[in-house]
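Notes for the one structure printed next.
== chain A ==
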Amino acid sequence: MRILLLALALLLPAAAPTYPVVTPGKPFAFPRDHGAHPTFRTEWWYVTGWLKTPEGKDLGFQVTFFRTRPPTDPANPSAFAPGQILFAHAALSDPALGKLQHSQRIARAGFGLAETSARTTDIVLDDWRMKRTPDGRIRTSIAGSEFAFELTLTPSQPELLQGDRGYSRKGPAPADASYYYTLPHLKLAGTLTRAGTPVTVTGQAWLDREWSSNYLNPRAVGWDWLGLNMDDGSALTLFRIRDAKGAAVWAGGSHRTRTGQQTTLAPSDVSFSPGRLWRSKATGASYPVAPTVTVMLRGKPLTLRIKPLFDNQELDSRGGGGPVYWEGAVTVPGGRGYLELTGYQSPLKM
Partner candidate 1 sequence: MTSPPALTVHQLAKSVPGGRRLFHNLDLTVAPGEIVAIMGESGIGKSTLLNLVAGLDSADAGTISIAGQALDDRQDDARTIIRRDHVGFVFQAFHILPHLTLAQNIALPLVLARADTAASLARAITMLANVGLPGRGGDYPAQLSGGELQRIAIARALIHDPALILADEPTGNLDPETAERILSLLTTQVRASSAGLVLVTHSDCAAAIADRVLVLGPTGLTPR
Partner candidate 2 sequence: MTAAWQPPPTTAARWMVIGEWRAHPARLVIGALAIAVGVALGFAVHLVNQTALASFDRAVRTVNGAADLQIRAATPAGFAESLYPRIARTPGVAAASPVVEIVAFASASTTGTANPAPMTLLGLDVLRAAAVTPSLIGLPPDRSSPFDPDAIFLSRAALTAAKKNLGDRITLTAANTSRSFTIAGILANTGNDQAIAVIDIADAQWRFAQLGKLQRIDIRLAQGMNRAAAMAAINARLPADARLVSPENAQASSDSLSRAYRVNLEMLAMVALLTGGFLVYSAQSLSVARRRPQFALLRVLGLRPGALTVQIVLEGAIVGLIGAGLGIAIGYGLADLAVTLLGGDLGGGLLGRGEVHLDFSAPAALVFAMIGIAVAIASSLVPALEAARAKPAIALKNAGDTTDPRHRPAGWPGLVLLGLGGLAALGPPIAELPLLGYAAMALLLAGGVAAMPFLARALLAPLQNLSLPAPLDLALKRLWGAPQQAAVALCGIVASTSLMVAMAVMVSSFRGSVDDWLVQILPSDVYLHIEGAETAGLDPTAQARLAATPGVAKIRFLRQIPLRLAADRAPVILTGQPDPAASIPLIGRTIPVPAGEVAAYISEPMVWLYNLKPGDRMNLPLGGKSRPVFIAGVWRDYARQFGAITLADRDFTALTGDRTRSEAAIDTAPGTDPAKLITALRQRLGPVIGAQAMFAEPRQMRAVALSIFDRSFAITYALEAIAIVIGLVGVAATFSAQTLARTREFGMLRHIGVRRGQIMTMLAAEGALLGIIGVIAGLALGVLMSQVLIHVVNPQSFHWTMDTRIPWPLFAGLAAALTAAAAGTAALAGRRAVSADAIRAVREDW
């Protein structure tokens, strides 16, 4: 899903304004850093997770708010000047349906119709919201034509700063990086409405916060991302950026135990084995929907066989100018989370 925003960012011309560069060692401050960083080129509030319905059925869900800063003439006094563009996307994975349902909103910031706050998480995009209350809970509500939900996410663990205290390398150059922190193991409660019928849902979610001006290395054609809430309270984050040959341009991630013991993973600590391929009838793309990942954790290899909630969690957003990708709920023995696979239908264009 991150790919959607990047596709949007790619629409921006080369003659971009000077965006701040992501540098290591910048200390994070909360709740300030829960809010927007509007000078950076891109930013997201990215929630994935699992819902349990009153009948005990498991569903995957994802809701994301993106912010991007297109190049504008700062002298333009118009209230419509497109200084910030907000985009939001939500998807629901229901095995009973066998495919994704999704919905989105997009607007240029302004007029109170599309706004972010620089003080804390407080985003308005038409009728969609994501707001952090002072007690640390995050409320989000979205409405689409096929489904709507209102969720409250309650943190059970402190912020997990990825990479080097939140400086997360994404490529060989030091500037190929983002500021990145995660809130894993979010307790979830709320209401899911489908076909006009609201039901109470519970579950567990994961929030990724990332902002950057230069996310993707020019050699990259796609990436794989995995975030797992383990039953023992630990959290595993993995990502791999691939080149045209399928080799890793960069890889990384982190592991944090329930007690807060954190391990940052270097590129050499992460390996993906594709495993079974699922071929999409709709797009013709083949995805490694059940890969096996191996990470070196404190000198010991940890191998996880990933199993998707169901195979067809592909999303084709070409109609709106976006890419084709796979993003879905997955399980591993002793944990569950979300897997994102991009650049398999055609290479990401730079």
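How these were chosen: all candidates are chains of the complex that A comes from, given by their letters.
In the analysis below, a residue touches a chain if its C-beta (ideal position, glycine included) is under 8 Å from a C-beta of that chain, and two chains touch if they have at least 3 such contacts; residues count from 1.
All figures in this text were calculated on a predicted structure; none of them were measured in a lab.
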item: Candidate number, among 1 or 2, whose chain touches chain A in this complex; value: 2
item: Footprint of candidate 2 on chain A - complex, ascending; value: 10-13, 70-73, 76-82, 85, 106-108, 111-113, 126
